[in-house]
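Below: one structure, written as C-alpha cells.
Other chains dropped; remaining ones untouched in position.
In this document, chain identifiers A and B correspond to the written order of the chains, with residue numbering beginning at 1 in each.
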Amino acid sequence: MTHDHVISAKSLSRADIETVLDRAAEIDRSPPDRDRHADDLLALCFFEPSTRTHMSFETAIKRLGGDALDMGPVESSSATKGESLADTVRVVEGYADALVLRHPSEGAAQMASEFVDIPLINAGDGAGQHPTQTLLDLYTMREAAGDLADLTVGIMGDLKYGRTVHSLAYALTKFDARQHFVSPESLSLPRSVRYDLHESGARLKEHTDLDAVIEELDVLYVTRIQRERFPDENEYRQIAGEYRIDAATLEDAREECVVMHPLPRVDEIAPDVDATQHAHYFEQAHNAVPVRMALLDLLLSEDDR
Amino acid sequence: MTHDHVISAKSLSRADIETVLDRAAEIDRSPPDRDRHADDLLALCFFEPSTRTHMSFETAIKRLGGDALDMGPVESSSATKGESLADTVRVVEGYADALVLRHPSEGAAQMASEFVDIPLINAGDGAGQHPTQTLLDLYTMREAAGDLADLTVGIMGDLKYGRTVHSLAYALTKFDARQHFVSPESLSLPRSVRYDLHESGARLKEHTDLDAVIEELDVLYVTRIQRERFPDENEYRQIAGEYRIDAATLEDAREECVVMHPLPRVDEIAPDVDATQHAHYFEQAHNAVPVRMALLDLLLSEDDR
C-alpha cells in the first residue's frame, strides 16, 4: 500500500487493490495472530449512522485483536457545540491509531485527512466516495466468479445517483472487466461518469432491459431504485417493478451467475432468490470483514512497525 | 445443553436449567480462563433499549475474555430503511459468533433464529419470552435460599401482564417448588397461564393479601404494578399502595426470607428494605453476569470446539 489515507476508490491503483484483496484472501483462510494488533485502537467517527459499515469495521478491528473506540451519535458530539471537523479529528488523533470517518458532506474525508497523521479511512462522504464498499464488492466477485479481467458484470438499478455503482465501475475498468449497465433511461449513468469511463478505456454497454444481457453475465449487481427519485408514485412503482428480480428472472442466467446487492434490500430481489445458488449478497456483506481486516492490517502495520 | 438457540424458558428442560445454574456457580467461584473465549464476538441486536440486559450481556462476554459488537439504536439501523429482521440477522451472522436479540414483537426471536446458524439468545421479545431473566431469578433463589424443590415462593404484584412472572412460574413448576401468587383480582394470573400451570402439576395458591402467606415464604418476588394498566389514577394509587412492601411488612417474614425484584423498582419496595438482610434484588441483578457467562460459555463452546 502506498497510501496512508484511503479516501477514494479512484485513487487506488490496480496494484493497491490487488494487495488488499490478496491479503483479505489470506485472512479469510487463516486470521492473523491476535497479538499483532493487540495495541491498536480504531476510532469510529460516524457523523451519520450506517449500522452495517460501523459494525463491520468494529468486527474487523476486533477480529484482528485490536479494539474500537466510538465517537457516539453526532447529536451528542462536540460538533453540536460548534466544533469544526478539523478540530474533532485532531483531538481523536490523540486517542487512536487509525480513524474511520463517515460524513454526510462530499469531500469531508479528503479535508479531514489533511489534518491528521494517523491513517484515515473514508467510510462514505455524502455523494462522494466509499472505497471499502468497492473493495469488498471486487473481493466478492473475484472469490465467487474468478479473475476480474475475465468477468462480464451487469450492474442494474439506479445508475444515476448510486455512488456505489460509480466507484465500482471505475474499479472494474482498471481490471478491464466487461460491463453492462441496465437501467431506465431516467436513471442511466450521468454523462460525466460515462465520459470518464470511456476515457479510461472501459468496455461498457448500456441497456434498458435485463433480458438483453442476462445470459452473458458472470455477475449481476442489483441496486435499489429509491422512491424519492420519482415525483410520481405510479411511475416509481412501474419502474421499480421492471427492475426487480426473482427466481424466475434468473432462469435465463448462467448457472454460475453471481447475484450481488450492497444491502439493505427492500423489494429489488425477491426472497425466492435467497435459496438459489445465485444468491451471494449475504456472503458479500460478510466479506466486509476480511476486506476491512486486510485494509486495517496493511495500514496499521505500515504505521506502527 | 441440547439447544443451539435459547428462545424461551418454557423450552428449557429442568436438566438444561440445572446445567446453566451449575456452570454459573462454578464461574462465580472461579472465572474461566480468558483465553478460552478470546476469539468470540457476541452481537447485541437491541430493537428496543434495555440498558440492564444490554450491559450485563456485554459484561458477561467481556468477563469471559471475548468481546461484544453493538448494532446501535434501532432508529439508525437498516430496519428504518425497510430491511427485514431476517435480512438483518443474516448479515450480523457474518460478523459474530453468537447473537443476542431484543425485539418489541412477540415471536421475533423464534422467527429470527430460523435464519441463522450461530446461537441466538432471546433477550426479550415483547409480551413473549425473556429466558435469561428466568435463569438468573432461579439462580438467585438457589444460591440465596437453597434447593429449588424445597422452596416456598411468593410472587406479588402484576401477575396478569408480567412476562417475567409467567416464565418464572413455569420454571418453578419444573422444580416442584410451592408457589403463592399475590395480587389484586384485576391483575391476577391470566386463565391460560393458570390452566397450563395446573396441567403441569404446579403446587400453587392464589391470594389477594400478602399477610395470608408472608410467614411461610422462603422467597418473596415483588414486581411492579404499572400505572398504565389502570384507567383510574385513584384506583392505581390505592392498589399500588397495598402491594408495596417496606421494612415493617417484613417483620412477619421468616428471618431468611429473600426479597427479589427484577428492577428497576419505583415504589414497590421502600428504601428501608435495602438495609435489611432480606434485600437480595441487587445481588439478583448482579447474578445476571455469572448466569449469562455460563450460558454463553456453554453455547460458544458447543459451537466452536
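What we mean here is this: contacts are C-beta pairs under 8 Å (C-beta built on N, C-alpha and C of every residue); 3 or more make two chains touch, one makes a residue touch a chain.
On a predicted model such as this, the values are computed, not experimentally measured, just so you know.
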{"item": "Subunit number of the complete homomer, 2 shown here", "value": "3"}
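Keep this in mind: only the chains that are shown with their structure count from here on.
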{"item": "Gap in Å, rounded to a whole number, between the CA centres of subunit B and subunit A", "value": "41"}
{"item": "Subunit A contact footprint on subunit B (complex, rising order)", "value": "38-39, 41, 43, 67, 69-73, 75-78, 81-83, 87-88, 90-96"}
{"item": "Subunit A residues within the subunit B interface of the complex", "value": "34, 49, 51-52, 54-56, 58-59, 62-63, 67, 73, 263-266, 282-283, 285-286, 288-289"}
